[in-house]
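Shown next, in structure tokens, is the structure this report addresses.
Removed from the display is one protein chain of the complex; every other protein chain stays in position.
The block that comes next holds subunit A.
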Amino acid sequence: MDKFRMVFQFLQSNQESFMNGICGIMALASAQLYSAFDFNCPCLPRYNMAYGLGVLLVPPLILFLLGFVLNNNVSMLAEEWRRPRGQRGKDAAVLRYMFCSMAQRAMIAPAVWVSVTLLDGKCITCAFCTALPVETLGNASHHGLSEREVKRVLARIPCKDIYDGQELVANEVAVRYLRCISQALGWCFVLLMTTLAFLVRSLRPCFTQAAFLKSRYWSHYIDIERKLFDETCTEHARSFAKVCIQQFFQGMSTDLAAAHCHPPIKAPTDAEEASEKLLGITDRGTMNTALKSWHTCKPPLHLHPAGPHSSNGWAGEWQPPTQPSPQPPT
């Protein structure tokens, strides 16, 4: 029990650090994924915005859902939410606590992706290059191009090697401008997220500390109870299987005694522990029959009460072995 207690304490005290660790790994993975990702702006008027905003917003959604999937406590929350009331009331505060702590952890990787994307600048450059203010940055009046043409030219800003609008607006000027806007947005986003996190963490002790302690205790309790129940069921299943199999072999031996008029198993003496473990099956034919009947006719999931060994009930179906009559014991 001591060993179990130590393991439990370790898991419990470290469950939070375990979750924090997974959360940190996902944040690093999202930064790494972004740097490994080969960003290819299409440089076409309507596709740019779709591609840029898609790369900015779709992976965070996937990372957020992945954060929930990788969190073991999601199934626990769902179970607690959907169970019938029974004899134990349901506490909405506990459910809210569990959901909030999961959602907070799941939001870190998407926030890292969005920050890294905005600070890098390629997505915003790609998405908003057609909306560039040409009047302030370049020569709006000297080109004589239609608006559609202007948009087509501007859409090629992210692709330096095919850009042909140097007289309209210089490529470096446009890229610097868009990147500056993107980085400003990125830092504002980072500041906003850290401020929100700080407020959430620091306002809690000021207002709802007692309720928080209660919700935290009961959410840990639900988790521990679930683990302990699974363990108890596993122990029970192990004992059940052991007794079931023992009774199967004993039933087989009783059937053999009935069919072959062999003497029933003698009460074992101390020196005969090994033959007790043989459970009355002492030759190849009998063992083969036991194995075959284990496959064709498994015993019912019903343990007999302790008492005289009852048969397995197939004395009438038992086939004699096909080998010659058994040799007399040597």
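Quick notes on this one:
We take it that a contact is a pair of C-beta atoms (placed from the backbone, for glycine too) under 8 Å apart; a residue touches a chain by one contact, two chains touch by 3 or more; residues count from 1.
By definition in this document, contacts and distances are computed from a predicted model.
One chain of the assembly is not displayed; among "Response regulatory domain-containing protein", "CAHM3 protein", "DNA topoisomerase (ATP-hydrolyzing)" or "Trafficking protein particle complex subunit", its UniProt protein name is "CAHM3 protein". Only one residue from A:211, A:228 or A:278 touches the chain missing from this view: A:228.
Set against the missing chain, the residues A:197, A:257 or A:290 yield one that touches it, A:197. Residues touching the missing chain, restricted to subunit A, are 5, 8-9, 12-13, 83-84, 86-88, 119-121, 137, 170, 172-173, 175-177, 179-180, 183-184, 187-188, 190-191, 194-195, 197-198, 201-202, 205-206, 209, 217, 220-221, 224-225, 228-229, 232-233, 235-236, 238-240, 242-243, 300-303, 305-306 (touch as defined at the top).
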